[in-house]
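A single protein chain has been omitted; all remaining protein chains appear in their positions.
Then we have chain A:
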Amino acid sequence: MLPPLKVHELIRMIRTAKTQAQEREIIQKECADIRAAFREEDGLYRHRNVAKLLYMHMLGYPAHFGQMECLKLIASPKFTDKRIGYLGAMLLLDERQDAHLLITNSIKTDLNSSVQQIQGLALCTLGCMGSSEMCRDLASEVERLLQTSNSYIKKKAVLCAVHIIQKVPDLTEMFLPACKQLLTERNHGVLHGAVVLMMEICLCSPSVLPELRKLVPQLVQKLKNIVMSGYSPEHSVSGVSDPFLQVQILRLLRILGQNDEASSDVMNDTLAQVATNTDTNRNAGNAILYETVLTIMDIKSASGLRVLAVNILGRFLLNNDKNIRYVALTSLLKLVQTDHTAVQRHRSTIVDCLKDPDASVNRRALELSFALVNASNVRGMMKELQQFLDRCVPEIKADCTSGIFLAAEKYSPSKRWHIDTIMEVLTKAGSYVRDDAVANLIHLISSASELHAYTVQKLYSALVMDISQQPLVQVATWCIGEYGDQLLAGNCEEIQPIQVSEDDVLDILEKVLHSHMSLPATRAYALTAIMKLSTRLRENVDRVRRVVSIFGSCSDLELQQRAVEYNALFKKFDHMRMAVLEKMPLLDKVLPGPNEEEEEERSPVMESASTEEKPSGQNDTAQPSQVTDLLDLLGALDDPSPAPVPQPVTEVLPTGPALLDLLGASSKPAAAIPPLTVYNKNGLQISFTFQKPGTNPSLLNITASVTNSTAADVTDFVFQAAVPKTLQLQLQAPSGNVVQALNSSAVTQLIQILNPQKVPLKMRLRLTYSHFGGAVQEVCEVSSFPPVTWQ
């Protein structure tokens, strides 16, 4: 019988395979040979066969038939066998396999072996893959080994104890007495393990914290000794003494010093010493400084020490190494709420980080910048942020625009500046702004009545230059419709007035109407604007009539409806036209929803006053979304409704804590209803958040948020929903149809439910999307809505 293939030879053979099929062939043949050898109980070459099996396992092939062989190897007296056997156990066996318990006895025997390397193997295996049953069985053995004077065994036993406590927290008490004794060790490996053990104990059973706090002086002394000790060839890394141990001690001190004045006092001096004396030229020193800063910020430290910590972070920001800059920004973000003034001092450095070539550094810097904007620095910051908006990657643009808008809302020094800022953003990054930007801007403009002339003039000029940025076009057409008379009068005080003729105005509006770049919603805005102008213009009313009647036969349902209604306004209700189209009063800033005011004004003109449809008509201001009433609720739940046309993909990235703060200041009514996760499958998760605006008691607004935790994007995502007959549902346009991978962004969509009869809410969802190259269609029912949503 030939001896089996050597491991090297097998690896060489596999690597010569040119195709996957060839590789599989080689492996299948070898597995067959190995299986035969296992059956024949070949003890001599067992270790070789198992080693080959482990290699094939790493390539992704099944190797479960080797599990029992690993057990046999572990039981063998030969060290070579044991080594491979334990390795196999760690790679192939884990607590999910029933077989794993069988090695408990072998481990127990080996823990008592006279050969320290064998004890080491057993400890290592137990410390890596030991299940809670194994740990319970063997804990006392490990505890006994902690008493040994052999540091090789001791350091392994300590880490094994850490694992045991993680698996069986009840056993924490067992290892507590050992801690004090372990701290007196000189061996750095054992010390390091001891510190880790103490941290684990603190985590598992916080009640022992007072007990362990007594050791703080000892720990501080150890830290001091390491810092003061000179160069040691064994432990120095780039000239820094044992950074690994220093960092762990610092971390333990952080846990012990939290919320404890006494302990924090003891640490103060040494922390200051470490902070000032550590060499910052290499990564090792910076790792220690970083940990020191985290510790200072978390314990009850003196204020001088805190300033020192923030300054260290400030210096980190200027470091050439991008990793260090990244780490500094992350820490500053955590600090910005508690130590705002200290962080403000570094504002200019943070803003400079916006120019950093690394995208994650940029993102962090952006979040921090928004957190630092206040009334005194808003002008300068805005300039920087707008420059950043020009050059940042598309993924960050949405966050950036939202942040700018929020900051402008909170801190703008004047209305004109506010309007200018928003217009600037819309011109530069119009396709990335969120849906409500248009509504908010319109609201802002209408409230600044003294600036109407200025605004409409600026918007007109911007529109003439470029009609591709939809949000800007929508706002501009709305304004021209509303304030067209002021535009034509040319009476602007703020800037040089431009001369615009009625023809010019109608030209540009018609251009928008006919352009293929315009979305249907934009066209609707334009049509309405033209209509409004019929009362504001002196001549050219006929031209308006003509345009309106042409669109009476337009294929787009929304436009056709509007055109027909406006036609009717001309023909049958001409006496009402002036009244209907007069200037709008200032609207309340309310969530998009059927507005009673709007409905009243609509009713004489509308031919079909069904409340299913989106409130259209000239009073429509805040609805940049599509008419998706095609999801007919009264029909069968499986109605194949056409997908809503997506708007330009506006990414709604999760914003940092700073932005959430500003968001809280806006006038959205608080939602006290808990959110609900309605779908969670294959990495795709949809959750609903609910809001009941006060205006209509039977109205429920649901914001559906879709996230994707897999590594590949979900594309062409379409979300459809239907409700029982007695309810009415309206789906607004989604923020996009690509759900980015790894939860980096969420697609949101607003669903509005009218439930006048207060029946229990149920919903059927249909999802279609492409993922990992294949099309997916899912249907699911949701009936677990909290009662408060429909009562």
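We take it that a residue touches a chain if its C-beta (ideal position, glycine included) is under 8 Å from a C-beta of that chain, and two chains touch if they have at least 3 such contacts; residues count from 1.
Criterion: contacts and distances are computed from a predicted model.
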TODO: Tell me the UniProt name of the left-out chain, picking from "Elongator complex protein 6", "Mediator of RNA polymerase II transcription subunit 7", "AP complex subunit sigma" or "Calcium and integrin-binding family member 2".
DONE: "AP complex subunit sigma"
Open item on the list: Touching the hidden chain in the complete assembly: which of A:Phe175, A:Tyr290, A:Tyr483 or A:Tyr566 does that?
Closed with: A:Tyr290
- [ ] Write down which of A:Glu30, A:Asp110, A:Glu185 or A:Asp242 is the residue touching the left-out chain.
- [x] A:Asp242
Task: Touch with the omitted chain, as defined above, among A:Ala359, A:Met517 or A:Val779 - done: A:Ala359
Task: Missing-partner contacts on chain A, residue numbers - done: 6-8, 11-12, 15, 47-48, 51, 54-55, 58-60, 78-80, 83-84, 87, 90, 94-96, 115, 117, 120, 123-124, 127-129, 131, 152, 155-156, 159-160, 162-163, 166, 188-189, 192-193, 196, 233-235, 237, 242-245, 247, 251, 283-284, 286-287, 290-291, 294, 322-327, 357-361, 709-711, 742-743
